[in-house]
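One chain of protein is taken out of this complex; the other chains stay put.
And then subunit A:
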Amino acid sequence: MDATFLMNSLWVMLGAILVIFMLGGFIMLEAGSTRMKNAGHIAGKTIFTFGLSSLVFWAVGFGFIFGDNANILVGLTNFFYSGAELEEMGLSSSVFFVFQLAFAGIAITIALGGFAERAKLSVYLIFTVLFSAIVYPVVAHWIWGGGWLAEHGKQDFAGSTVVHLTGAMAALAATILLKPRIGKFNKDGSANNIYGHNQVYTALGVLILWVGWFGFNAGSTLTVEDGFFGFVALNTNLAAGAGAVSALIISWVVMGKSDVPTMLNGALAGLVAITASCAFVDTWAAVVIGFVAGILVFYSVRFFEKRKIDDPIFALSVHGAAGVWGTLSTGFFATPELATVGKPGLFYGGGFEQLGVQFMGVAVSGLYAFAVSFIILAAAKKVLGGLRVSEEEEIMGLDLSEHGSYGYPEVFMAEENKRLSS
């Protein structure tokens, strides 16, 4: 067996591990950005839905994305994947499978971020199954599985569209159908701050995601050849840094204070944006892409809030708005040397062609993900008699209402303690 095959397999396995570890980042990020009474629920459901989506991915997801005999939507072989070696992979097919499974897990986790603090557990369950079976695989097939967008030369190196935008559009459908959390908006239309309970968790979550992103982007080279993954990692880090810096600056310029949650969103937006373009652009462009993403995310958060859309962990802005920008960015910045897929961008003499392809990809993928997610959730709403827990349960917190225990028992069971000690 040749050394490159083994090295590739090892490298991508490391990438898979890093991407799966990003779930740790999402747990910290989401739990930290929400209230204590929902912390155990948020942490627990993230693990549970990843487990569930893994099974769905094994059963149908992988086959839909990469299978042969494809129709316009999906491929139709390799269901219940056996671990058999597939042709022309250059690395262990099982490793490739685990790597792809991890991406599907991230997409559903992003989508479920929009459900935070008010959806029933059963909704998480149903949506995870259906999203992992018929939403994510279709978009992934179109762009990565040799589908029609791939034939157009759509550039999305590691998934600004496939993973982030798809997840965010599902989150958008959910936030619209779920309606805002109790207490988020006042009668006069003004918004309240529902503070997350632990900013340190949120920041640590961002750091874990940042590190995990090296698996996400650099791992997506799928090969160690020429050490190109190092260049991808370099671009990734630059964009994250630029996003953090620009978001902090814009919050200070507009609001007069250096807002920590905005800065954290900026770093993530930089990462999301560079995900599509990390292998196709020069380093200076990576800085520009991240910088713009950081500013965009700040205005996007305000935009959604003005429209009374309650997005507790900013999934729509961080993954949606930045995902769109990231996908379009290659249409501007892709260089002739680096554009191994598609054409060079507008700034490199490629004209509007690639930009047009990117735009079409974003529009169709986004629309598909939104529409199908909306239909799934609207149907679930009918069947389950509503997506939300009752008002009483929401106030009480999902830790208790959905699981009968607490993420922070000492805090919430204080009454019990009082009784015992009296």
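The rule we apply is simple: a residue touches a chain if its C-beta (ideal position, glycine included) is under 8 Å from a C-beta of that chain, and two chains touch if they have at least 3 such contacts; residues count from 1.
Going forward, contacts and distances are computed from a predicted model.
A.B. asks: One chain isn't displayed here; going by UniProt, is it "CBS domain-containing protein", "Response regulator", "Formylmethanofuran--tetrahydromethanopterin formyltransferase" or "ABC-2 type transport system permease protein"?
C.D. replies: "CBS domain-containing protein"
A.B. asks: Write down which of A:7, A:36, A:86 or A:191 is the residue touching the left-out chain.
C.D. replies: Only one of A:7, A:36, A:86 or A:191 touches the chain omitted from view, namely A:191.
A.B. asks: Just to verify: which one of A:255, A:363 or A:395 makes contact with the chain not shown?
C.D. replies: Hidden-chain contact among the options goes to A:255.
A.B. asks: Where does subunit A touch the missing chain, residue by residue?
C.D. replies: 186, 188, 190-193, 252-257
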